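Apart from one protein chain that is not included, each protein chain of the complex appears where it belongs.
Order of writing sets the labels: A, B and C. Residues in every chain begin at 1.
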Amino acid sequence: MRRLGIHFGLVIVSLIILLPPLWALRTSFVPEPMAYSTQLLPGVTLQNYVDLFVQKRFGVYYLNSLIVSVGSVLIAMPFAAMTGYAFARFRTGGKAARLAVLATQMLPPVAIVLPTFMLFRYVGLTNSVTGLTIAYAAMNLPFLTWILMGFFEGIPVDLEWAAQTDGATAWGAFWRIVVPVSLPGIAAAGVLGFILSWNEFLFALVLSGPATATVPVGLASLQTSNGVQIAKVAAGVVMAILPLVVASRFIQRFIVHGLTFGSVK
Amino acid sequence: MRRLGIHFGLVIVSLIILLPPLWALRTSFVPEPMAYSTQLLPGVTLQNYVDLFVQKRFGVYYLNSLIVSVGSVLIAMPFAAMTGYAFARFRTGGKAARLAVLATQMLPPVAIVLPTFMLFRYVGLTNSVTGLTIAYAAMNLPFLTWILMGFFEGIPVDLEWAAQTDGATAWGAFWRIVVPVSLPGIAAAGVLGFILSWNEFLFALVLSGPATATVPVGLASLQTSNGVQIAKVAAGVVMAILPLVVASRFIQRFIVHGLTFGSVK
Amino acid sequence: MASIELEHVSKLYASGAYGVRDVDLQIADGEFVIFLGPSGCGKSTTLRMIAGLEAVTSGDVRIGGKSVTALPPRDRNVAVVFQSYALYPHMTVRQNMGFGLKMRGVAAADIAPKVAAAAQMLGLSSYLDRKPAALSGGQRQRVALGRAIVRDPNAFLLDEPLSNLDAQLRAEMRLELVKLHRSLGKTIIHVTHDQVEAMTMGDRICIMRDGRMVQVGRPLEVYANPADTFVARFLATPPMNLIPVTLASGPGGAPRVEGEGIALTVPQRHAAAYGSAAGRRLLLGLRPEDIYERPADPGWQPLDVTVVAVERLGVETVIVGQIGAEKPIEINARVSRHFDAGIGERITLYADALPMHLFDAETGKVVPRAPLEPAGPAPLVA
Partner (left out) sequence: MASIELEHVSKLYASGAYGVRDVDLQIADGEFVIFLGPSGCGKSTTLRMIAGLEAVTSGDVRIGGKSVTALPPRDRNVAVVFQSYALYPHMTVRQNMGFGLKMRGVAAADIAPKVAAAAQMLGLSSYLDRKPAALSGGQRQRVALGRAIVRDPNAFLLDEPLSNLDAQLRAEMRLELVKLHRSLGKTIIHVTHDQVEAMTMGDRICIMRDGRMVQVGRPLEVYANPADTFVARFLATPPMNLIPVTLASGPGGAPRVEGEGIALTVPQRHAAAYGSAAGRRLLLGLRPEDIYERPADPGWQPLDVTVVAVERLGVETVIVGQIGAEKPIEINARVSRHFDAGIGERITLYADALPMHLFDAETGKVVPRAPLEPAGPAPLVA
């Protein structure tokens, strides 16, 4: 009885969560004129996707998004690992430093985007994929640091001590022991950083130009230019969600494992 | 020697983090025409703040932001507490339910904002503080659930068992023992939810109107309407950051304590 | 009335593994019973099923003659003391101790004197306004106990309550719990993995292994008549020596146990009972205290060992000796604290064969024989 109730509840919740993406999936395959129809599938076409990539340059946006998201995580990760480790193990800077890291996460993005724009224009980094990658790396750095700090704190110091008496330097113990043991946490943090960058809209809007836009900016432009073309928007939404689905399938266990923090074993 | 090096490093880092807000603070008190001066304080005025509140309706935005941020957290918290507890203690729904919660956090906001707008227009909740509060509550719910789940998992089940043998129902053990013991975590989660809502820009932009805008929307409007009035923007940035500073002063220990998750003691 | 009865109680986990298997047990009102076993044997699970904190998969739990299997914990009126103490961290000692009565709707004015009395009894009177975090480990343990006492429950269920204390405090609290039982006269179930607690505290020990109750009885009875090699080895440190032997006819036809490097004549009174074991692979069980440096009685039989280690504990000395050469076996002997021997030396010890046991080498089950008189004032002489 009780199990039945639970399963019923779960089905409802799942539907609520899954319906909007499923509806978007359906709409993306329906010809534009029939998009608002209440029929389940009034017609099937790939035209929306073709239009998206041919007319709307989604191929470019996609590539930009991938470069920017992956690049920014790859740039920020080594620094975040070292900083997070220093905070976790040596309590470098103590509570103040930790709060400072957290504080950077609390500033309203709207308040930061203008100074960034002015700075970037000064050094010629606006309207460039490189500029956006740098901006996202700066955004990912404190975020990744915070997550990795939690993860490193869960690693017993005994492991490093053992490595050091075994002949490793502190640096060697970090790279040979701490980093391999933390791989699940690093993978989880990396995926979250990727998602954060992939979904970011405000900085992308302000710092990019027509050729350097990312998927969210492309998606927004679909929604405002000459009325909403709902089927193309749906196709864009599906494309925007796709890498997130792929990523989370691959690293499910890392996410759940990694985000419980602390528990290495 | 080493301590000196650490402190030197900390001063540099602190400067890098603090300089932009400090520069904004300085600029907000400088008369608009002298705002770009390289002098430290070419003049002092309160005019920027007066203009902000008198001409630019920042008073209304401020009130809207507070209502929306506080309200959405207050609405979402009880549900988040119960859901998080069910996930943590009864493993309700198992790993799938947890991933579903996490998944909602991963969808690109740009992809969600349009359906939300259409739904809200249908029920007449656009251009309304109530509508924005509901949207933010929905946004906060999975976020708060996830954080509280981590916190509840750190509370030994023995405590609830003791309460139950002492004569409490499962529900009584939750409200009389688990919730009071988790107060630091609940406070930390609440503050983070507040900050998330306070800083949110995209939904506020799409769902609000001139009278129902929030601080980030007001700030953005300063930056785009008839050229950038940098001193007023600076004043707006200061005002936007202010409650975050106040909040984090008050709940520093909760944040740092609460965000290490797991460790109740 | 708070007898506790378990009838074919089992706990099956979702994983398909049994936590507890078909446990049958009657505990009389006022009895002090020990659940003893290694970690993971199901002893705590059984306790929690009695308290109602874990659901029973099959079987019935009765308290005071009434089935409580379907009742929630709050309707069973038993108190549990947890290993972690599980004190409510946001409440003072006073509030912790009064919580149970408050939950039962007792008026604040009636709670206060009961809390005060229990606090007096446990020496906690001056800590009543502290939070648990401001107490030492021993004090927390007392508060947990006090919280249970104040409620005046039908039975106390103690889940390894002493295991987080240091050795000295543990010995003190062991004694205090026994006194408490004597003065309150309530049924107590005490879960532990500590042999000393098991031997000294309870009226009966229930030894569990892999979810089953393998032996139940008075401590000294179980000690003297273990049902299998697990109980034989688990109940003391150093454990009972187990030496592979077979049963043969010695000179004059008397049965003897013979193994590599050992040959002992079976005492006359066991000869008949052990007749059936002839020809099987057996384990001879001899406790370390039944092997000594000199015969306490003419009936003790010599046993040659090569000294592997001499563990001088101050109070006594344990000799670790090796018998046999091809498949050497190490045995422990508790000798006098004045005895000395060099490592590698060949010495003769003397064994009392009277309290010996034989176990089936395959199953580990004891070969039944008549018990000796229960250990008591009179020395056990052949």
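In the analysis below, a contact is a pair of C-beta atoms (placed from the backbone, for glycine too) under 8 Å apart; a residue touches a chain by one contact, two chains touch by 3 or more.
Quantities reported herein were computed from a predicted structural model and do not represent experimental measurements.
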item	value
Chains in view that touch the one left out, judged over the entire complex	A, C
Which residue of C:76, C:334 or C:357 touches the chain not shown here	C:334
Option touching the unshown chain, where C:175, C:254 or C:272 are the choices	C:175
Sole contact to the chain not displayed, among A:52, A:132, A:147 or A:177	A:177
Chain A residues touching the omitted chain (full complex)	156, 158-159, 161-170, 172, 177, 180-181, 183, 264-265
Those residues of chain C which, in the complete complex, touch the missing chain	38-39, 166-168, 171, 175, 178-179, 182, 193, 195-196, 199-200, 219-220, 223-224, 233-239, 287-289, 308-309, 311-316, 318, 320, 330, 334, 336-340, 343, 375-380
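Note that in this section only the chains that are shown with their structure count from here on.
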item	value
Overall pattern in which the protein chains touch one another (line/ring/star/complete/other)	line
Rounded Å distance, chain A centre to chain C centre (Cα mean)	56
Approximate Å spacing (C-alpha centroids) for the pair chain A, chain B	19
Sites on chain B at which at least two other chains make contact	none
